[in-house]
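Below is one structure. I have some questions about it.
Shown here: the complex without one of its protein chains, the others still in place.
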Amino acid sequence: MSETETLRAWLLTDTPTSRRHARLSSFYKGWLALRSNTMAMFGLAILVLLGLTAVFAPFLAPHDAFAQDLGNRLQPLGSDGNFLGTDSLGRDILSRLIYGSRITLYIVLLVAMIAPIAGLLVGTIAGYVGGWVDLVLMRITDIFLAFPRLVLALAFVAALGAGIENAVLAISLTAWPPYARIARAETLTIRSSDYISAIRLQGAGPLRIITKHVWPLCISSLIVRVTLDMAGIILAAAGLGFLGLGAQPPSPEWGAMISEGRRFILDHWWVATVPGLAIFTVSLAFNLLGDGLRDVLDPKDGGTQ
Amino acid sequence: MLEIENLNVWFGIGRDRVDAVRGASFSVADGESFGLVGESGSGKSTILKAITGLAPTWSGRIAVDGQELGRRRDRTFYKSVQMVFQDPYASLHPRHSVDQVLSETLHLHGFRDIDERVVQLLEDVGLGARFRFRYPHQLSGGQRQRVAIARALAGEPKLLLLDEPTSALDVSVQAEILNLLADLREEHGLTYLMVSHDLPVIGHMCERLAVMKDGEIVEVMDVEKLRQMKAEHPYSKALLAASVAG
């Protein structure tokens, strides 16, 4: 008890004694702020659960996600041995959902790696350098922004060929422009601030200023935006899957599962509804977490209370 | 140390052009402390920006330590000329600790013994090593300004440009910072060019001063003349009267 108390005091101190201490301390304070937001913690809990499900899928799934049993097809919810029923090929829906979480996470992580980083690069360079570089980069961004997202993604997938990797690539290609806009807007305000003038007066070059001084301030607002966009990304991936351009059968991607279930939606509604609910839940979780993160990370508060 | 001749600084082009400074000339001797006084918009801070290269559109002649300045400033320039900004709440990066701020500055100036120097700098500005790992939001306004001064001193400059260094601070903290600046000047043999709207502060810190109005220097005088209220130009007189009454 006393040991955890001293650890807490050590973390909450206003007088950190080393680099590591200072970093841990500010991290812990952010965590405390996030923890006080119930809805954000709820979202985080769902996402942690999703992660664990994906990792332990083989142990959690009651059946083989790909094993067909045509004699046992379209079983309703709560039927014996198939808690969430079976689909048109007699595959256990619960098992497919559990395995499908892996695909969902895979898509989410890949898009989250590609789109914001591309946007950050384009936006900060355009914002900091200015002039014709800004003009060219932002006009390219505008061109991408001018297309409806799903239509552009469709065009990319159609050109690249159907498949989960291409779907991810297509979604990323359509997702980066808003990040570039945000990063540019942030950079413009940061660029004219005194602390950037001060580091310029120490003889720092543009590369150092962008990577070490501008990025840390842009990243927090991008993280917030990414978590809020996650729902849209999952839905876009599901949409591509639904249209048959994303994950290919028999892969248990949630969008593809809805697509398969839509043929029976009137008589056997659960086949499409259960994966739909899964998408809904995860999207909601990301949104709740994003909202909470916005309060914690908002650079305008400068981490003060 | 610093010579400025017929300096013009403008912003914008064509119809939007604003002439912020027009035909300013003055010189600051080695080890001297020189003040620039004027109201907001008089162009006093703009002169500092032109010297440091933060305002790129200027004409005239600026020479530091006998070296005439061109369009670009190199590392050796930034090693000999440094600046302290007005608002200590805006001049420190909100996500960088004191240690990061000073280490990076020292690294940029090519020092190797960074750890010892960070501690030494913090001692010099009266903060001490226990402030080393704090973030700006854990510091008061006066402490932040001390960090900003430490950052300016890191490269061991000869000329320090002070842009209203105490106007955002309480009077008791102002006294501490002004004392610190006076001490540092003595210890390190620094030359100051200080901008302020506060005549008593300039009177306390400087030996000579220039009064600015609408981008032009209307009068250059010694501080003795200022103290005896013997300004010549009507504008300086009015400014002096307003400051003493206030």
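Per-chain numbering from 1; labels A and B assigned in written order.
By definition in this document, contacts are C-beta pairs under 8 Å (C-beta built on N, C-alpha and C of every residue); 3 or more make two chains touch, one makes a residue touch a chain.
By our rule, contacts and distances are computed from a predicted model.
Think of the chain that is not pictured: of "Amino acid/amide ABC transporter membrane protein 1, HAAT family", "Carbon-monoxide dehydrogenase medium subunit", "Oligopeptide transport ATP-binding protein OppD" or "Selenoprotein", UniProt labels it "Oligopeptide transport ATP-binding protein OppD".
Within the full complex, the residue among B:Gly12, B:Pro200 or B:Pro234 touching the omitted chain is B:Pro200. Of the listed residues B:Ala63, B:Ile114, B:Ala175 or B:Met221, the one in contact with the hidden chain in the full complex is B:Ala175. Seen across the whole complex, the unshown chain contacts subunit B at 39-40, 141, 170-176, 178-179, 182, 197, 199-201, 203-205, 226-227, 238-239, 242-246.
Basically, only the chains that are shown with their structure count from here on.
Put simply, the C-alpha centre of subunit A and that of subunit B have 46 angstrom between them.
Within the complex formed with subunit A, the residues of subunit B that make contact are 52, 54, 73-75, 78-79, 82-83, 85-87, 90-97, 99, 104-105, 108-109, 130-131, 133-138, 148, 151, 154-155. Residues 14-19, 21-22, 26, 193-195, 197-204, 212-213, 216-217, 299, 302-304 of subunit A are the ones touching subunit B in the complex.
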